[in-house]
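For this view, one protein chain was removed and the others were kept in their places.
Naming follows writing order (A, B and C), and every chain is counted from residue 1.
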Amino acid sequence: MTTTACIECGGDVAIAVAPMVGEIAPCRDCGVELEVLGIAPLELALAPEIEEDWGE
Amino acid sequence: MTTTACIECGGDVAIAVAPMVGEIAPCRDCGVELEVLGIAPLELALAPEIEEDWGE
Amino acid sequence: MLVVKVGGAEGIDLDAVCDDLAAIAGNGRPVVLVHGGSHETNRLAEQLGHAPRFITSPSGYTSRRTDRRTLEIFEMVYCGLVNKGVVERLHKRGVPAIGLSGLDGPVWQGPRKTSIRSVDGGRTTVIRDDYTGRVERVNTSLLAELARSNILPVLTPPALSYCGSAINVDGDRAAAATASALSASELVILSNVAGLLERFPDPSSVVRRVSRDELDAAGKFARGRMRTKLLAAREALEGGVPRVVLGSAIGPNPISRALEGEGTVIS
Partner (left out) sequence: MLVVKVGGAEGIDLDAVCDDLAAIAGNGRPVVLVHGGSHETNRLAEQLGHAPRFITSPSGYTSRRTDRRTLEIFEMVYCGLVNKGVVERLHKRGVPAIGLSGLDGPVWQGPRKTSIRSVDGGRTTVIRDDYTGRVERVNTSLLAELARSNILPVLTPPALSYCGSAINVDGDRAAAATASALSASELVILSNVAGLLERFPDPSSVVRRVSRDELDAAGKFARGRMRTKLLAAREALEGGVPRVVLGSAIGPNPISRALEGEGTVIS
């Protein structure tokens, strides 16, 4: 794992060494969930809310 | 082609040397249409009427 | 009431057809759509290792050899892929639609042929396990009920045989039977051909007008599927439909262009 700065609070966000686009990375400090939008360069954004219901 | 006896009039029915099950063989004498039901031994029967309309 | 049949040949743009259909239905005209799916059925049959086979009847009509496995592949494409694809497109364009095969209701009933004949290389054979037949009865009360609820019926083969099995039926002739049963004012049959062509495949050789009495003579120009379309046109006219147009499904507003006379007008 490696870390990067949280876009909300500047705190530490643990990121997989080889992150996948779409991967969720929670911020340990403020608790928001970030989504990896781009890898090179690394680009993060607030992850969309969980919609719990599921298809067939 | 080879010939066999018509089951209706006893006349000559021309049959392919290697007939196919379901093949139609008309009788030259009485004109009925016979269907090959079996090959070894050769078995003939009156062919069903033509139903002209067609599917997609 | 307008009945439109759109074929399933390659290159037909269902989005363009549905754009046009949404505009026509949006103007308040009740419409019933019938569609085909032959190209996609051939593709899926190949992919599943059950290659499509076609039968030529003693009088030269071509049709799909429809054994049980083919019927299932046929249903997957016609009733699944194409039918629901058209229904989805119409909803997206604000037109409430309902996709029905002839089995459903049932909408289409008719006799299943107990046996058919196939001519191949000069030899004629009898085939008995073919699931094909013809539409004789149309469920007009169900279709009228849907029209009253402003829901556009999107119909597709197969039909239901009187003995209760699914049967492959010709979409053009099923559309003609539907147009007759609903006393439609017009039947438009769209395909990947510009109409009846005097010199097939030259699109500029479209025969623009054919009267009912000229239908037999016009038949000599017809190749392959066009022969069945002329038969369908005849059956629609005999069923009381005043006007039938054979037009091209290719390009924008194909239905409107046909209604304006682009293609072969038969009346």
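One rule holds for everything that comes next: a contact is a pair of C-beta atoms (placed from the backbone, for glycine too) under 8 Å apart; a residue touches a chain by one contact, two chains touch by 3 or more.
Bear in mind that the values here come from a model prediction, so they are computed numbers and not experimental data.
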Report summary line: Sole touch to the unshown chain from C:21, C:55, C:77 or C:249: residue C:77
Requested in this report: Looking beyond the chains shown, say which of C:63, C:101 or C:125 touches the absent one.
Outcome: C:101
Query - Which residue of C:23, C:127 or C:142 touches the chain not shown here - result: C:142
Query - Residues belonging to chain A that touch the chain removed from view - result: 16, 20, 22-24, 35, 47-48, 50-56
Query raised in the report: List the chain C residues touching the unshown chain?
Result: 44, 47-48, 72, 75-81, 83-85, 87-88, 91-92, 96-101, 103-106, 141-142, 145, 149, 151, 158, 160, 164-166
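What we mean here is this: only the chains that are shown with their structure count from here on.
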Query raised in the report: Between chain A and chain C, what is the gap in Å from one C-alpha centre to the other?
Result: 52
Requested in this report: Could you give the separation in Å between the centres of chain B and chain C, each centre being the mean of its C-alpha atoms?
Outcome: 35
**Report entry** Distance between chain centroids, defined by C-alpha means - chain A, chain B (Å)
**Finding:** 76
